[in-house]
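In this view, the complex is presented without one of its protein chains, the others remaining in place.
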Amino acid sequence: MAVWQMIPARAAPERQDSWLAWVRRELLGGWLNALTTLALLAWAASALPGLADWTLWQAVWRPDADACQAARGSGACWGVIAEKQRLILLGRYPAPEHWRPVLASVLLLALVVASGLRRCWKLWLLPAWMLVWTAFFGLMAGGFASLAPVPTERWGGLPLTLMLATLSILLACPLAVLLALGRRSRLPAIRVLCACYVELVRGVPLISVLFMASFLFPLFLPAGTTPDVLLRVLLGIALFAAAYLAETVRAGLQSVPTGQSDAAASIGLGWWQTQRLVVLPQALGAVVPGLMNSFISIFKDSSLITIVSLYELTGSLGLALSGDPVWRPYMIEGYCYITAIYFVVCAAMSRYSLWVERQQARALTR
Amino acid sequence: MTLRAQVPPRAPPPRQHRAWSWRSPATRALLWQALALAGLLAGLLWLVHNTQVNMAARGIQSGWDFLGQTAGFDIGEQLIAFDAGDSLARAFLVGLLNTLRVALLGILLCTLLGTLVGLGRLSHNLLLRALCRAYVELFRNVPLLVQLLVWYLLLVEYLPDASAAWNWREALFLSKAGLAFPTLVAGTNDTNGWGDWSAWHWQLPALQDFGIEGGGALSPEFIAVTVGLGCYTAAFVAEVVRAGIRSVPHGQIEAAQSVGLSRRQTLRLVTGPLALRVILPPLTNQYLNLTKNSSLAVAIGYPDLVSIANTTLNQTGRAVECIGVIMLVYLALSLLTAALMAVFNRRVALKER
Partner (left out) sequence: MKPIRLSILALALASLGSAHAGKTLDTIKQRDQIAVGVSTGVPGFSAADSQGRWAGLDVDIGKAVAAALLGDANKVKWVPLASQQRFTALQSGEVDVLSRNTTVTLTRDASMGLAFTAIAFYDGQGFMVPAKSKVKSAKQLKGATVCVQSGTTSEKNLADFSRAYKLNLKPVVFDKFDAANAAYFAGRCQAYTTDTSGLASVRAKDAKDPKEHLILPELISKEPLGPLVRRGDDEWLAIVRWVVNGLLEAEENGITQANVDQLKADSTDPVVGRLLGKTEDTGKLLGLDRDWLARAIKAVGNYGEIYERNVGEKTPVGLARGKNRLWTDGGLHYALPLR
């Protein structure tokens, strides 16, 4: 009979979850890794103190032009934002009526955020949108009750950016769905027309579309009608955005298996019913990240209307600072401010898009 | 006796007659298409009619003959010789060459930078990954116009005057007037044109009365547009590259390692080609976007095609023709690039059995 011999105990394995192991793995694993870490730390040590100095410790926070001038070169002048904040955010809107664009933007933002939350997807959302748009334009334009009328040339800044981005997305979406469906249609004429429109519009830069909206739309319409410049620009951006959104929706339509339309046909649904009840919900759901990407692009593209002399956020910064010799040297701080605003909005949209993706992934694994 | 018996040929099937009834889908399809085409044609004719009426009522002339007129304005940056006495058509050509110059250099910059940042996002080092992620998030979430304006502001406000330019070995000068560098020029005593190689020499830039003369120069507008476009598009290219590399199934890499390929060989022979197939279509899209985005140079003062068309529009009043030129040129560039990439894609596509 064999006698059991105890083999010597092995040493316990190294803990992989201790912070020391983590540092070894992430920062020092391999000579190239270690070298990179050292190089980056050295660069941070040399650059970060200077940056922190300029941004925080030696910066001037009060709107004091003399203090800013004294600190020039060594400290940022964040006082320029305190001084010019209203002009940057609201453009040339008359000063006593500033509460109106602020209220209008808050309402619009609140509704946009609400529309993104699942629990708000009820029947009251659609009338709420109509109500908020009426309130927005009513507040901005005025001319009734005791609100002084304000012409559209005076609208500017962040409310204008929000309005253009949101309204052009809302106008472009239905058109994009129609274009995508048309591009996959069995009827050759419709297919060719939609394909031509999408390829033509995607091949030209947005600036040329804005120039066309600004210079040529008045020529295209019957003599005597002069549509408001804001309306023309809005139409131009919506037509442009529809082409890009159409391609994303088409990708979604292609991802829906043909078996779905066959099954719908077999239970007697017509073509429009199939699209509305079976194909489009699946298609749009599949491309939500792509759609959100396009929405972020449209929001960023709204800054281009500065070139056709409408003063949204980028333009109103130029307006606020370039005409003022006292505060003009601090334009870089102004740009940091509007960069922060754009960054916050776009990053929020991309976080939302990731959240939607996660929700969908959860739904599929149930 | 063969199995292939003589089967008598069948009679051809009877000709199908199209039933021209309202209930047949084919008829309805034709009807819808006819309606759509008629509607579109009517709309276009209405627009054209309005345009002609409006232009006649305002005395605006139309036609492409204005391209033969003298330009009357100078262009600050020219790849081919251009003088104020040359035609407007030549001015447009100069603008187009400026656009292509920015586009090509921007594409080069964004590919290099984007690949590096994309690979950096996949590195094993946490600091490098975080840095690259911060780069991508920052440059993707800020509008391009703001970025171009900031680059231009940095170059014009914070660089020294030409008289106090930063120079490197008296050969490269960096100042508000741009980057001046030496160029190779043919000697003056070069009697037989190209043949006399010994007469070629370097022409160094030097400080004169009004800034730096001699050699070649890149204006701050050009530098701002190229660097701005390059950095912006690089953020998108980085994501495309990252997606492409991650799309390579890990099994391929394990298989390569199992046959003894080193890491470098795996990268070159296995990961590279497979990732490239996934990267190329969105990469072309980004190149196209960069070319179209170069039209924003008009906001900084770089004389690209849109800027020259804008000037011509203001000088001659021919709005329809000038905007038409901008759209046609960009459309041609886009379609050409798309066609080239379609050909390239077909050649490298995986040939499935």
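Letters A and B mark the chains in the order given here, with residues in each chain numbered from 1 onward.
The definition used in the following text is that contacts are C-beta pairs under 8 Å (C-beta built on N, C-alpha and C of every residue); 3 or more make two chains touch, one makes a residue touch a chain.
What you are looking at is a predicted structure, and each value in this text was computed from that prediction instead of being measured.
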Among the options B:L40, B:A57 or B:A255, which residue touches the chain absent from this view? B:A57
Residue of A:S18, A:S115, A:T134 or A:T226 touching the missing chain in the full complex: A:T226
Identify the residue among B:S87, B:N167, B:Q257 or B:Q315 that touches the chain left out of the display. B:Q315
Spell out, residue by residue, where the missing chain touches subunit A. 92, 94-95, 151, 153-154, 214-215, 218-219, 223-224, 226, 229, 307-309, 318-319, 322-323, 325-326, 328
Contacts of subunit B with the missing chain: which residues? 45, 48-49, 52-54, 56-61, 72-76, 83-85, 156-157, 161, 176-177, 208-211, 213, 219-221, 298-301, 303, 307, 310-311, 313-317, 319
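Rule of thumb we're sticking to: only the chains that are shown with their structure count from here on.
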Between subunit A and subunit B, centroid-to-centroid distance (C-alpha), Å: 23
For the complex, which residues does subunit B have touching subunit A? 29, 32-34, 36-37, 40, 47, 50-51, 53-55, 57, 123-128, 131, 137-138, 140-146, 149-150, 153-154, 157, 292-293, 295-296, 298-299, 306, 310, 313, 319-320, 323, 326-327, 330-331, 333-335
Interfacial residue positions of subunit A with respect to subunit B in the complex: 25-27, 29-30, 33, 36-37, 40-41, 186-190, 193, 199-200, 202-208, 211-212, 215-216, 218-223, 296, 300-301, 303-304, 306-307, 314, 329, 331-332, 335, 338-339, 342-343, 346-347, 350
